[in-house]
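Note that one protein chain of the assembly has been removed; the remaining protein chains are unaltered in position.
The block that comes next holds chain A.
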Amino acid sequence: MIRVLAVSYPINPPCPYGVHNWTCSRFPHVKPKLNSRSWRARASSDADSSSSSSSSSSPFAPSIDSDPTDKNASGFCIIEGPETVQDFAKMELLEIQDNIRSRRNKIFLHMEEVRRLRIQQRLRNAELGISKEVQENELPNFPSFIPFLPPLTSENLKQYYVSCFSLIAGIIIFGGLLAPTLELKLGIGGTSYEDFIRSMHLPMQLSQVDPIVASFSGGAVGVISALMVVEINNVKQQEHKRCKYCLGTGYLACARCSSTGALVLIEPVSTISGGDQPLSPPKTERCSNCSGSGKVMCPTCLCTGMAMASEHDPRIDPFD
């Protein structure tokens, strides 16, 4: 079992954002968290323990609300500003690698804790008789890619199958049995290609078409256009999930260096002495805002590119 160096979470008085952030969220999938005082008290008593246990009664479960304010001494903040890049800019490579490794480990452990907590939550819900509501980040159904059709779930997937097959069967029966019968017995239909082409005033050579070729082309055109419609709908839905501010890239152009990544240093040049020397090309310095990448974090999607970011969404790398 890997022992993890715990970060002690200094406890502040309850952050005002903690309690009310949830109640004012407009999105039904976010459930209000129970900010029980007892957790905070426990966490504060264990704050100076230097190792964590990975049992489910781990004290390291202050609610997420108190986390961001006090992550580390330098005051990490999720929104970037002109000065925030300095947080990690002074570290050496080895230090950075260690930091990355330890944080990834923490994320891993936190995910495990979330899983165990969810189990407990479910048990409590069952005890109290609370009916299971839609959990966060779970999609019990997903919209159909075909326009105008209702959303798919595992229940109505069966219905989809049934209706699909019966439709195909019906068409085959109609084409293979009904139509010829009607034609023979009642004389309905039976328009030949020739008659049809003639009535539509199209060139007569179209009526010479091979029936196999005709039915194949018709089927193929139908299938291809159906697939196109589905694809277009798919793209529209994906776009819908994309962050509109950065268009899914996760980044916005840095205004300081105008997305070049470099700042031109303006140094006053004296024209009195050394006036005959040619001007040297201006020196450039790496833009501190964007660390030379030319783009800065999109504060709406927090570099995930998604309209609604979750902890699972990978953060896009600016240098890609």
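Just a few scattered comments:
We take it that a residue touches a chain if its C-beta (ideal position, glycine included) is under 8 Å from a C-beta of that chain, and two chains touch if they have at least 3 such contacts; residues count from 1.
Going forward, contacts and distances are computed from a predicted model.
Between the listed names "Trafficking protein particle complex subunit", "tRNA-guanine(15) transglycosylase-like domain-containing protein", "2-methoxy-6-polyprenyl-1,4-benzoquinol methylase, mitochondrial" or "15-cis-phytoene synthase", the UniProt record for the complex's undisplayed chain reads "15-cis-phytoene synthase".
Check A:L152, A:A179 or A:A309 against the missing chain and you find that the one touching it is A:A309. Those residues of chain A that touch the chain absent from the view are 15-17, 20-27, 30, 64-65, 68-69, 75, 77-84, 244-245, 252-259, 263-267, 285, 289, 296, 298-302, 307-309.
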